[in-house]
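Structure provided below as structure tokens; questions to follow.
As you look at this complex, bear in mind that one protein chain is not there, while each of the others sits in place.
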Amino acid sequence: MTTMNKSNQDTESKKWLNFILNLDKRIVYVFMFFAVCLPFFLNPVVDIKSTPRVQSAFDLVEEAAKNHKAIMIGFDYDPSTLAELQPMAVAFLRHAFSKNVPVVGINFLPNGTSLAASTMDQIAKEYGKKNGEDYVFMGYLPQPTLVLLNLGEDIRKSYKVDYRGIKVDDIPLLKNIQNYNDFHLVICISGTRMPSSYIVYGVNRYNFNYVAGVTAVSATEYYPFLQSGQMKGLLAGMKSAAEYESMAGRLGDGMRGMASQTWGHITIIIFIIIGNILYYARKRMDVK
Amino acid sequence: MFMFLKKTVPFLITLGMGIYTFAYYFMPHRAMQNIWDQLSNWAIIVGGGSMAVGIVSMFRTYYKRSMNRADPNRYYCMITLVCMVGMAVIGFVTGIGDGTLFNDLFLNVMLPLESTMFSLLAFYIASAAFRSFRLKTFSAGLLLFAAVVVMLAQIPAGENISKQIPVIAAWINEYPNVAAQRAIMIGIAIGSVATALKIILGIDKSVFSGAGKV
Amino acid sequence: MSTNPWIWIGAILTLLVFSYLWKENPFYRLAEHVFVGISVGYLVCITWFNVLKPKLFNPLIIDHEYILIIPFIISILMLFRFSSKHGWISFWPLAFLIGFSGYAIPASIDANMLKQIQATVNVSFGNDFMSILNATIILVGTLSCLIYFYFSIPHQGVIGRVAKLGSMLLMISFGASFGFTVMARISLLIGRILFLLRDWLGVVH
Partner (left out) sequence: MLTTKKLQTRFFLLLMTLLVVVVAPVFAEEAQTSSAQNPEQAPLVTLTPVADQGSVLVQGMDSENDKGGSIDLSWEIRDPVISANATKIQIFRKAESDAEFTEVKHMDISALKYADKKEVQDNIKYSYILNFLDKDNRKVYQSGVMGPFVAYPQWFNTSKFATLFFAFITIAIVLLFIQLAKQGKKFYVRPLGGIKAIEDAVGRATEMGKPCVYVPGISVIEDIATLASISILSKISEVIANYQSRIVIPNYDPIVYSVIDEVVKSAYVKAGRPDAYRSEDVYYLTGRQFAYASGIAGLMAREKPAANFFLGWFMAESLILAEAGSMTGAIQIAGTDSISQIPFFIVACDYTLIGEELYAAAAYMGQDVRLLGGLKGQDYVKLFLMLTLIVLFILKLCGVPGIDTILVGGN
């Protein structure tokens, strides 16, 4: 009689284990969803140690402020890599505007043009910056190699008007800007191969301070450039954006995103552990 | 004669093209380059023209389904047809440039659908890890270990647990990973040479199997 | 909350697709069928405006490059696929396109075979223990993984053990690739959630 009961109990708990083991992906989904979602409401701070390659990017913007020189940002990302790259762009813009560094934006990716324009306008508004005086977005041009070469000579060679259609000569900010020499720093933010084009057609020839912001997946491709000094700094993925934000002292999407990332990764790892415990629990029961 | 047209001519075309494209790789001469430019241009056009085949096939399948009264999905299939024709007509009427309705539909309907579909992977990657990362064997353990270490290395928490985690992750990526991927790539190279050879020389007939009876 | 109708459409479609996570349902089915239809319509226009018009129609009709009649005819031959009697005619254009795989022979040898072997030969043995170990892993690892893929010998004895080592390295490699992808995938989800919470609902700033 007792054995009967026991085996009943066993099948009960086995059933339950089976239930959890097979079920429910959906539970995993729900946890995953909340892990990613909640940090956006909680404004958490993740303890991030700064790395030299982000620090040097940050320092270059500071130097630009000291030297009263402008910086140029290439917004070469589209909605598909927005989550990783937009926080970097925003962090750079916030840092520059807060230190009164003029920013010139360019773009070689047609899907990202309007995104870049609205990002610049929005962040400029936060700091009361004027389009044409404190910042300007030049809009999209095809054939990046040609444009990058021309930028070494004269920006007017490629760009006749800015994104709003205003003539380059009528833009106060561009009066004193001719080529790469007039920028303290050039940044390319992209999930494509564009950052290497900047090196091949820009840095190699005209030798300026250059920093790239890339997705975490593609970061390894760019380490050699960092070693050779062709890149002065490298931001890879959300983690770098979060680092940058904590340096600049203003937390934004990078930090929140990093919190989401952290919780997402931890959720997966916890589920792997649970899965293994359940698996062994059932195996032991099977052996019995 | 019929067999000649049906089997031998395609075989000869493939063989000729195969030999030419093989030789082109080694021969930069203008004569070869010009032929290549011409042929690859044609291939692009034929590739574009083949869209007609795709549309006919897709239309036929969805039309059949939407006319099949037994099919519970028939109304959905009608929606597909309407969307397809609608999108195409809008594109031809307005053009595809910035600011057109076509572009708006692309940006506001297609892109959200694509990126949402893409983002499902975040859930799937979690559930796949939950179901399959089991310490069943030593090999499975290695898979699990490598994945967990790399995942930890990418978040600040990993560094806070141990300074060594990012170092180990980078090491895994640079050495064992490189060795394994190299071997796969070399194998792929050999396999693809053999496969291309068998197809071009008609040793593997599956691609041009043709109807068994004439 | 957004007042832009496009944002609303995007948000609703996003939710419809997410509903698939629960199970396949009429809402997802709607999104799926709209998605497939729109994507094909999109491809038709893109193919016309980016390929056929500039490469075939304009040169042929406006610039009178009559040689382009050949690819035009080849394209037409493809349509014989739908004839039950003359379906074989469509083999000709297919044969033309399949022939391009000849290029894969040297290209694959160059990129996948020789470059990889060369890189393996070029590993440098340093003086410290770690760099010798690392170089050994590359060299022995590559060879043992190649043996794992060897079809002619059963995985027994010494060969079996070497193949086992190869398979372990493969597992480590796959685990690492898996782990590396997680971050990018979660970023995509963050992007969608931001779209819902910020652009649509406006509850997060």
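Chains: A, B and C, in written order; residue numbering restarts at 1 for each.
Just so we're on the same page, a contact is a pair of C-beta atoms (placed from the backbone, for glycine too) under 8 Å apart; a residue touches a chain by one contact, two chains touch by 3 or more.
Note that the structure is predicted; figures quoted are calculated from it, not measured.
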Visible chains in contact with the missing one: A, B, C
Chain not shown: contacting residue from B:Val82, B:Ile96 or B:Ala128: B:Ala128
Touch with the omitted chain, as defined above, among B:Leu107, B:Ala170 or B:Leu197: B:Leu197
Residue, one of C:Ala104, C:Ile137, C:Leu169 or C:Leu196, that touches the chain absent here: C:Ala104
Hidden-chain contact residue, picked from the options C:Ile67, C:Ile132 or C:Ile153: C:Ile153
Residue in contact with the excluded chain [from B:Ile19, B:Leu107 or B:Leu135]: B:Ile19
Missing-chain contacts mapped onto chain C: 17, 20, 23-24, 28-29, 31-33, 35-36, 38-40, 42-43, 78, 81, 87, 90-91, 94, 97-101, 103-106, 108-110, 113-115, 117-118, 120-122, 139, 142-143, 146-147, 149-155, 170, 174-175, 177-178, 181
Chain A, residues in touch with the chain not shown (by the definition above): 25, 152-153, 205
Contact footprint on chain B, counting only the chain that is left out: 1, 3-4, 7-8, 11-12, 15, 19, 22-23, 25-33, 47, 50-55, 57-58, 60-61, 64-65, 73, 110, 113-114, 117-118, 120-121, 124-125, 127-129, 131-133, 143, 181, 184-188, 190-199, 201-204, 206-207, 209-213
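Keep in mind that, in the parts below, only the chains that are shown with their structure count from here on.
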Distance between chain centroids, defined by C-alpha means - chain B, chain C (Å): 4
CA centroid of chain A to CA centroid of chain B, Å: 27
Geometric centre distance via CA averages, chain C-chain A, whole Å: 23
Contacts with two or more other chains, residues of chain B listed in rising order: 111, 115, 118, 122-123, 125, 129, 144, 148, 151, 154, 173
Touching two or more other chains - residue numbers and ranges from chain A: 29, 32, 36, 79-80, 216, 237, 261, 264-265, 268
Chain C residues touching chain B - in the complex, by the definition given at the top: 6-7, 9-11, 13-14, 17-18, 20-21, 29-49, 51-52, 55-56, 67-68, 70-72, 74-76, 78-79, 81-82, 88, 91-109, 111-113, 116-117, 119-120, 134, 137-146, 148-149, 166-183, 185-186, 188-189, 191-192, 195
Interfacial residue positions of chain A with respect to chain B in the complex: 25, 28-29, 31-33, 36, 46-49, 79-80, 216, 220, 237, 239, 242, 258, 261-262, 264-269, 271-272, 274-276, 279-280
Chain A to chain C touching residues, read off their complex: 26, 29, 32, 36-37, 40-41, 79-84, 215-217, 237-238, 253, 257, 260-261, 264-265, 268
